[in-house]
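Taken from a larger complex, these chains appear in their original positions, while the remainder are omitted.
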């Protein structure tokens, strides 16, 4: 980082040093492993997607095809529109008054921005996990059951569903004895897994995650990462991360957004990290800027 | 109007602040014996009570420190309220000054008129050269009160107007405090407000041509205290006598008005004859409306 | 900011800056801060001392009486409580509803800003004007009956409604947006989000604000006078249409009685009773607030 | 996988709409209240002005609604209100401002934690209690060294002043707390004492907020009813500007007090004297409404300055 500044500074005669390339070690074991099981059927697709906040464009002509039951990572510098993109998928941007979407976003062939689409119904097919854990101030059980309740799926064996979701989220063992204590009493990492359990309990098709581990310590982060890889067996996962190693470790596909909300490159994760098409992507991945 | 006022066990009373303590004492006693009856009592002045409440059909009973006026009877008639007059006590309307005003103990009716009429005297010395050259600070009843009307009629008379640059209030306590607070103040109100505060204010004797007479229960009863002793009334709407609670309350009132309860408040109780006469009138009226 | 106002040190080569003004100003400001509190405390002490011997069981359980030794506060006490309960029933749903609309539904358009400005303004309209509103609207137009429990409650409810709305808005605004996002993300509808997430989180704050507003309501006198609430009532209200008196009104009336025993004894007892009820109400609000603060 | 169905659930949508409109109705109620206030005041005030000329009402210097000869000049009442407002301002503005400075600049966190709620108590005491205090304790105490009428503007002003102190102090303190710490640092860095920092940086920077608190507090003083009704007297008279002491030592009558006097039944219904209640109420409403509006606009400006 500092070298960057040192070299780019014109007034400064200090000698050039070769920058170390972060992010390429430990790369893409997930991508390799996943190659056998994934189907590559496209579940989500955008066509000419543009998003504006007021008059400011946050996404520019995005075309992307996100495969079913794989992990797709979205990376890019701060403010490039990663979160905006994610929140388009389940129409959470509807909640932002100023936001305005143009173009198409197809879910299984159906444009979710069609007039006859109820965003509430859409969101029931798409789970979401946020940057900081945000469990409700309710019991662990009620947190996980919440989605079932609002979606009217709480008629029978709620308890079984809650247990299964907690198990899938690798949390059951740790909390089995305290299902009735508050979700707020858990540690940060546990809370985030609780949020994941809450998201998967109503059995959605897609899970969106916006930097789900950025508020966590390394141990908790690695647990979440393991979990995400597991989830892709059943769900289509789209994950925003600012941590390139993390993207490399857990995703099958990687989308690189750059400033201006442009999708510059989208490809298999190992391709992106080993041999990207674009110089700007390479610069970004090797830490030349961002 | 008045659909809710006549509801159930509610008895609504408004009117004279002079009569207020009598009614309050009797209502308090009545409600301890009849806890289910809710008596609401307002202090509005005699005229305010007739005009705003009683003759508008909003109250069952009106306290009055003067007899009902013709205009008021007419107003009552317009809204089908038939007033029944019942005498409940006698009062000595009392003129008071500050205890430090040692120059004055007795006033003639003419002097009083000079002080209280419009464009009359402004300073004590205007009445008597011996008296201080200080402006009056006058406290009196508001124009809606029976006390005002009575004083106006008895002292000021037809020819003149009551002055308007004085502290006019329906709250007689205000007059006590005002007179107590200033050496050059003067005020008038019902006797009870004096009898409760004989140390803080001084009553002035009145000379109606036969020498000075102190206001007191005795002089009021004997009729010596002229022209300021006066009867106090309550007016009952005959229509309200259809309600058992009102009937019971008024009977109770008439019986108690002949007892010490009234003298404790500072007025002269009704005689036993008066009480019997009241009860007779009352029962006749009840028969009229319940037939 | 720490006090930088300690005594000026002895001279050094850096010199010394006089702190006389600083210290004097600090003391002046402290004195100003205390002046209101201390004078109120003195007055409260006075009235409490005056109430001694008057505030007793007989006082609390009897109807009013012209004899100060027999005078009682019960109908006024019950009247106040009855009015307050009714006010709570009216303002809570309306206030919370308005707050929900403004915080959760309304966009930032002109109408919203107009409503907001209007609410802030209503909070500053003199209570005696609300009294005229009650007189014209509830007593006059709707013919609810002068001086009735219902007319009193409606009138004072309108008076405190802006306060309830503003405090409920603050409570709702304090609910972290991440909670709403979580609910929406689960496919909850707007109403579900409000019911399951926003309201439970905001409820302690809403309750605190509402109860404090009720404290204000219980001390209101002028509106009751304007709707012609009776001077004195001898029994508890039997229906919402009964004529009702209230503690502050009874105090105001007693203050005009001829006897000094009323002035310094009975009224003092009434004042202390009113303040104790008020204190109780406010303590409940504070307890709710503290308990809530501990949990988050 | 079959084509996804994201269609609207009509019963759910209907329920959402019902709730939405209910909440909206609640919010609109506030506008309705304002309209109702204006209408109730106007209806009777218009009746009143049909009999008494608007000009006479606004410019007349005699208020005598019932005593012959009747006169409906509102100026004596406005003058009474003005006296109370000036008096209470002289108490509350300096004290409230100094209190705000103390709380925001001098008091330690701990001391502020109990001083602030203690101050709030001042605003929470029912005004009828203040009125009683003024009449029964303050006036006799002042009377020992001042030639005071039993009912006077002085003790009423003092009590109204004490009541509105927290309004001045808490809004002013908010404004002072909003002044960025960096400005204080800059001043300290130049060798300023705390006094200088408070008076030359914090107060000027918070001026619009302080101003707004002043207006709001004065508006409250103008509308204050029970204290003046109990303690200030019922003598409508023009303030004698040549005799400021007499202005405060004697009995006066502000607008609110006149309204209570009429409201307690001192005046017989439906005549112009009674209708004058609404004309005075309307005057009071307009004055306070304008002041609240100004205060709110000024306040929203200072909130924007340092965000």
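For reference, chains read A, B, C and D in written order, and residue numbers begin at 1 within each chain.
One rule holds for everything that comes next: a contact is a pair of C-beta atoms (placed from the backbone, for glycine too) under 8 Å apart; a residue touches a chain by one contact, two chains touch by 3 or more.
These figures come from a predicted structure and were not determined experimentally.
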Worksheet item: How would the full complex read if you wrote each label with its copy number?
Response: A x2, B x1, C x1, D x1
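Convention: only the chains that are shown with their structure count from here on.
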Item to complete: Treat chain C as missing and name each group of chains that still hangs together through touching.
Response: one piece
Discussion item. So using the touch definition from the top, which pair is joined by more C-beta contacts, B-C or B-D?
Written reply: B-C
Worksheet item: By C-alpha centroids, what is the most central chain here?
Response: C
Response to the item:
In terms of mean CA position, the chain most removed from chain B is A
Worksheet item: For chain A and chain B, what's the span in angstrom between their mean Cα positions?
Response: 86
Worksheet item: Distance-wise, how many Å sit between the C-alpha centres of chain B and chain D, to the nearest whole number?
Response: 38
Fill in: Intercentroid distance (Cα basis), chain C paired with chain A, Å
49
Fill in: Per-residue overlap in chain D, given as positions that touch at least 2 other chains
12, 135, 264-265
Worksheet item: Which residues belonging to chain B are in contact with no fewer than two other chains?
Response: 14, 42-43, 52, 171, 174
Discussion item. Can you tell me which positions in chain C touch chain B when the two form their complex?
Written reply: 62-67, 70, 143-148, 228, 230-239, 241-245, 253, 255-260, 263
Discussion item. List the residues on chain A that touch chain D in their complex, please.
Written reply: 107-110, 112, 116-118, 120-122, 125
Discussion item. Under the stated contact criterion, what part of chain C meets chain A in this complex?
Written reply: 107-108, 176, 178-189, 192, 196-197, 200-201, 295-296
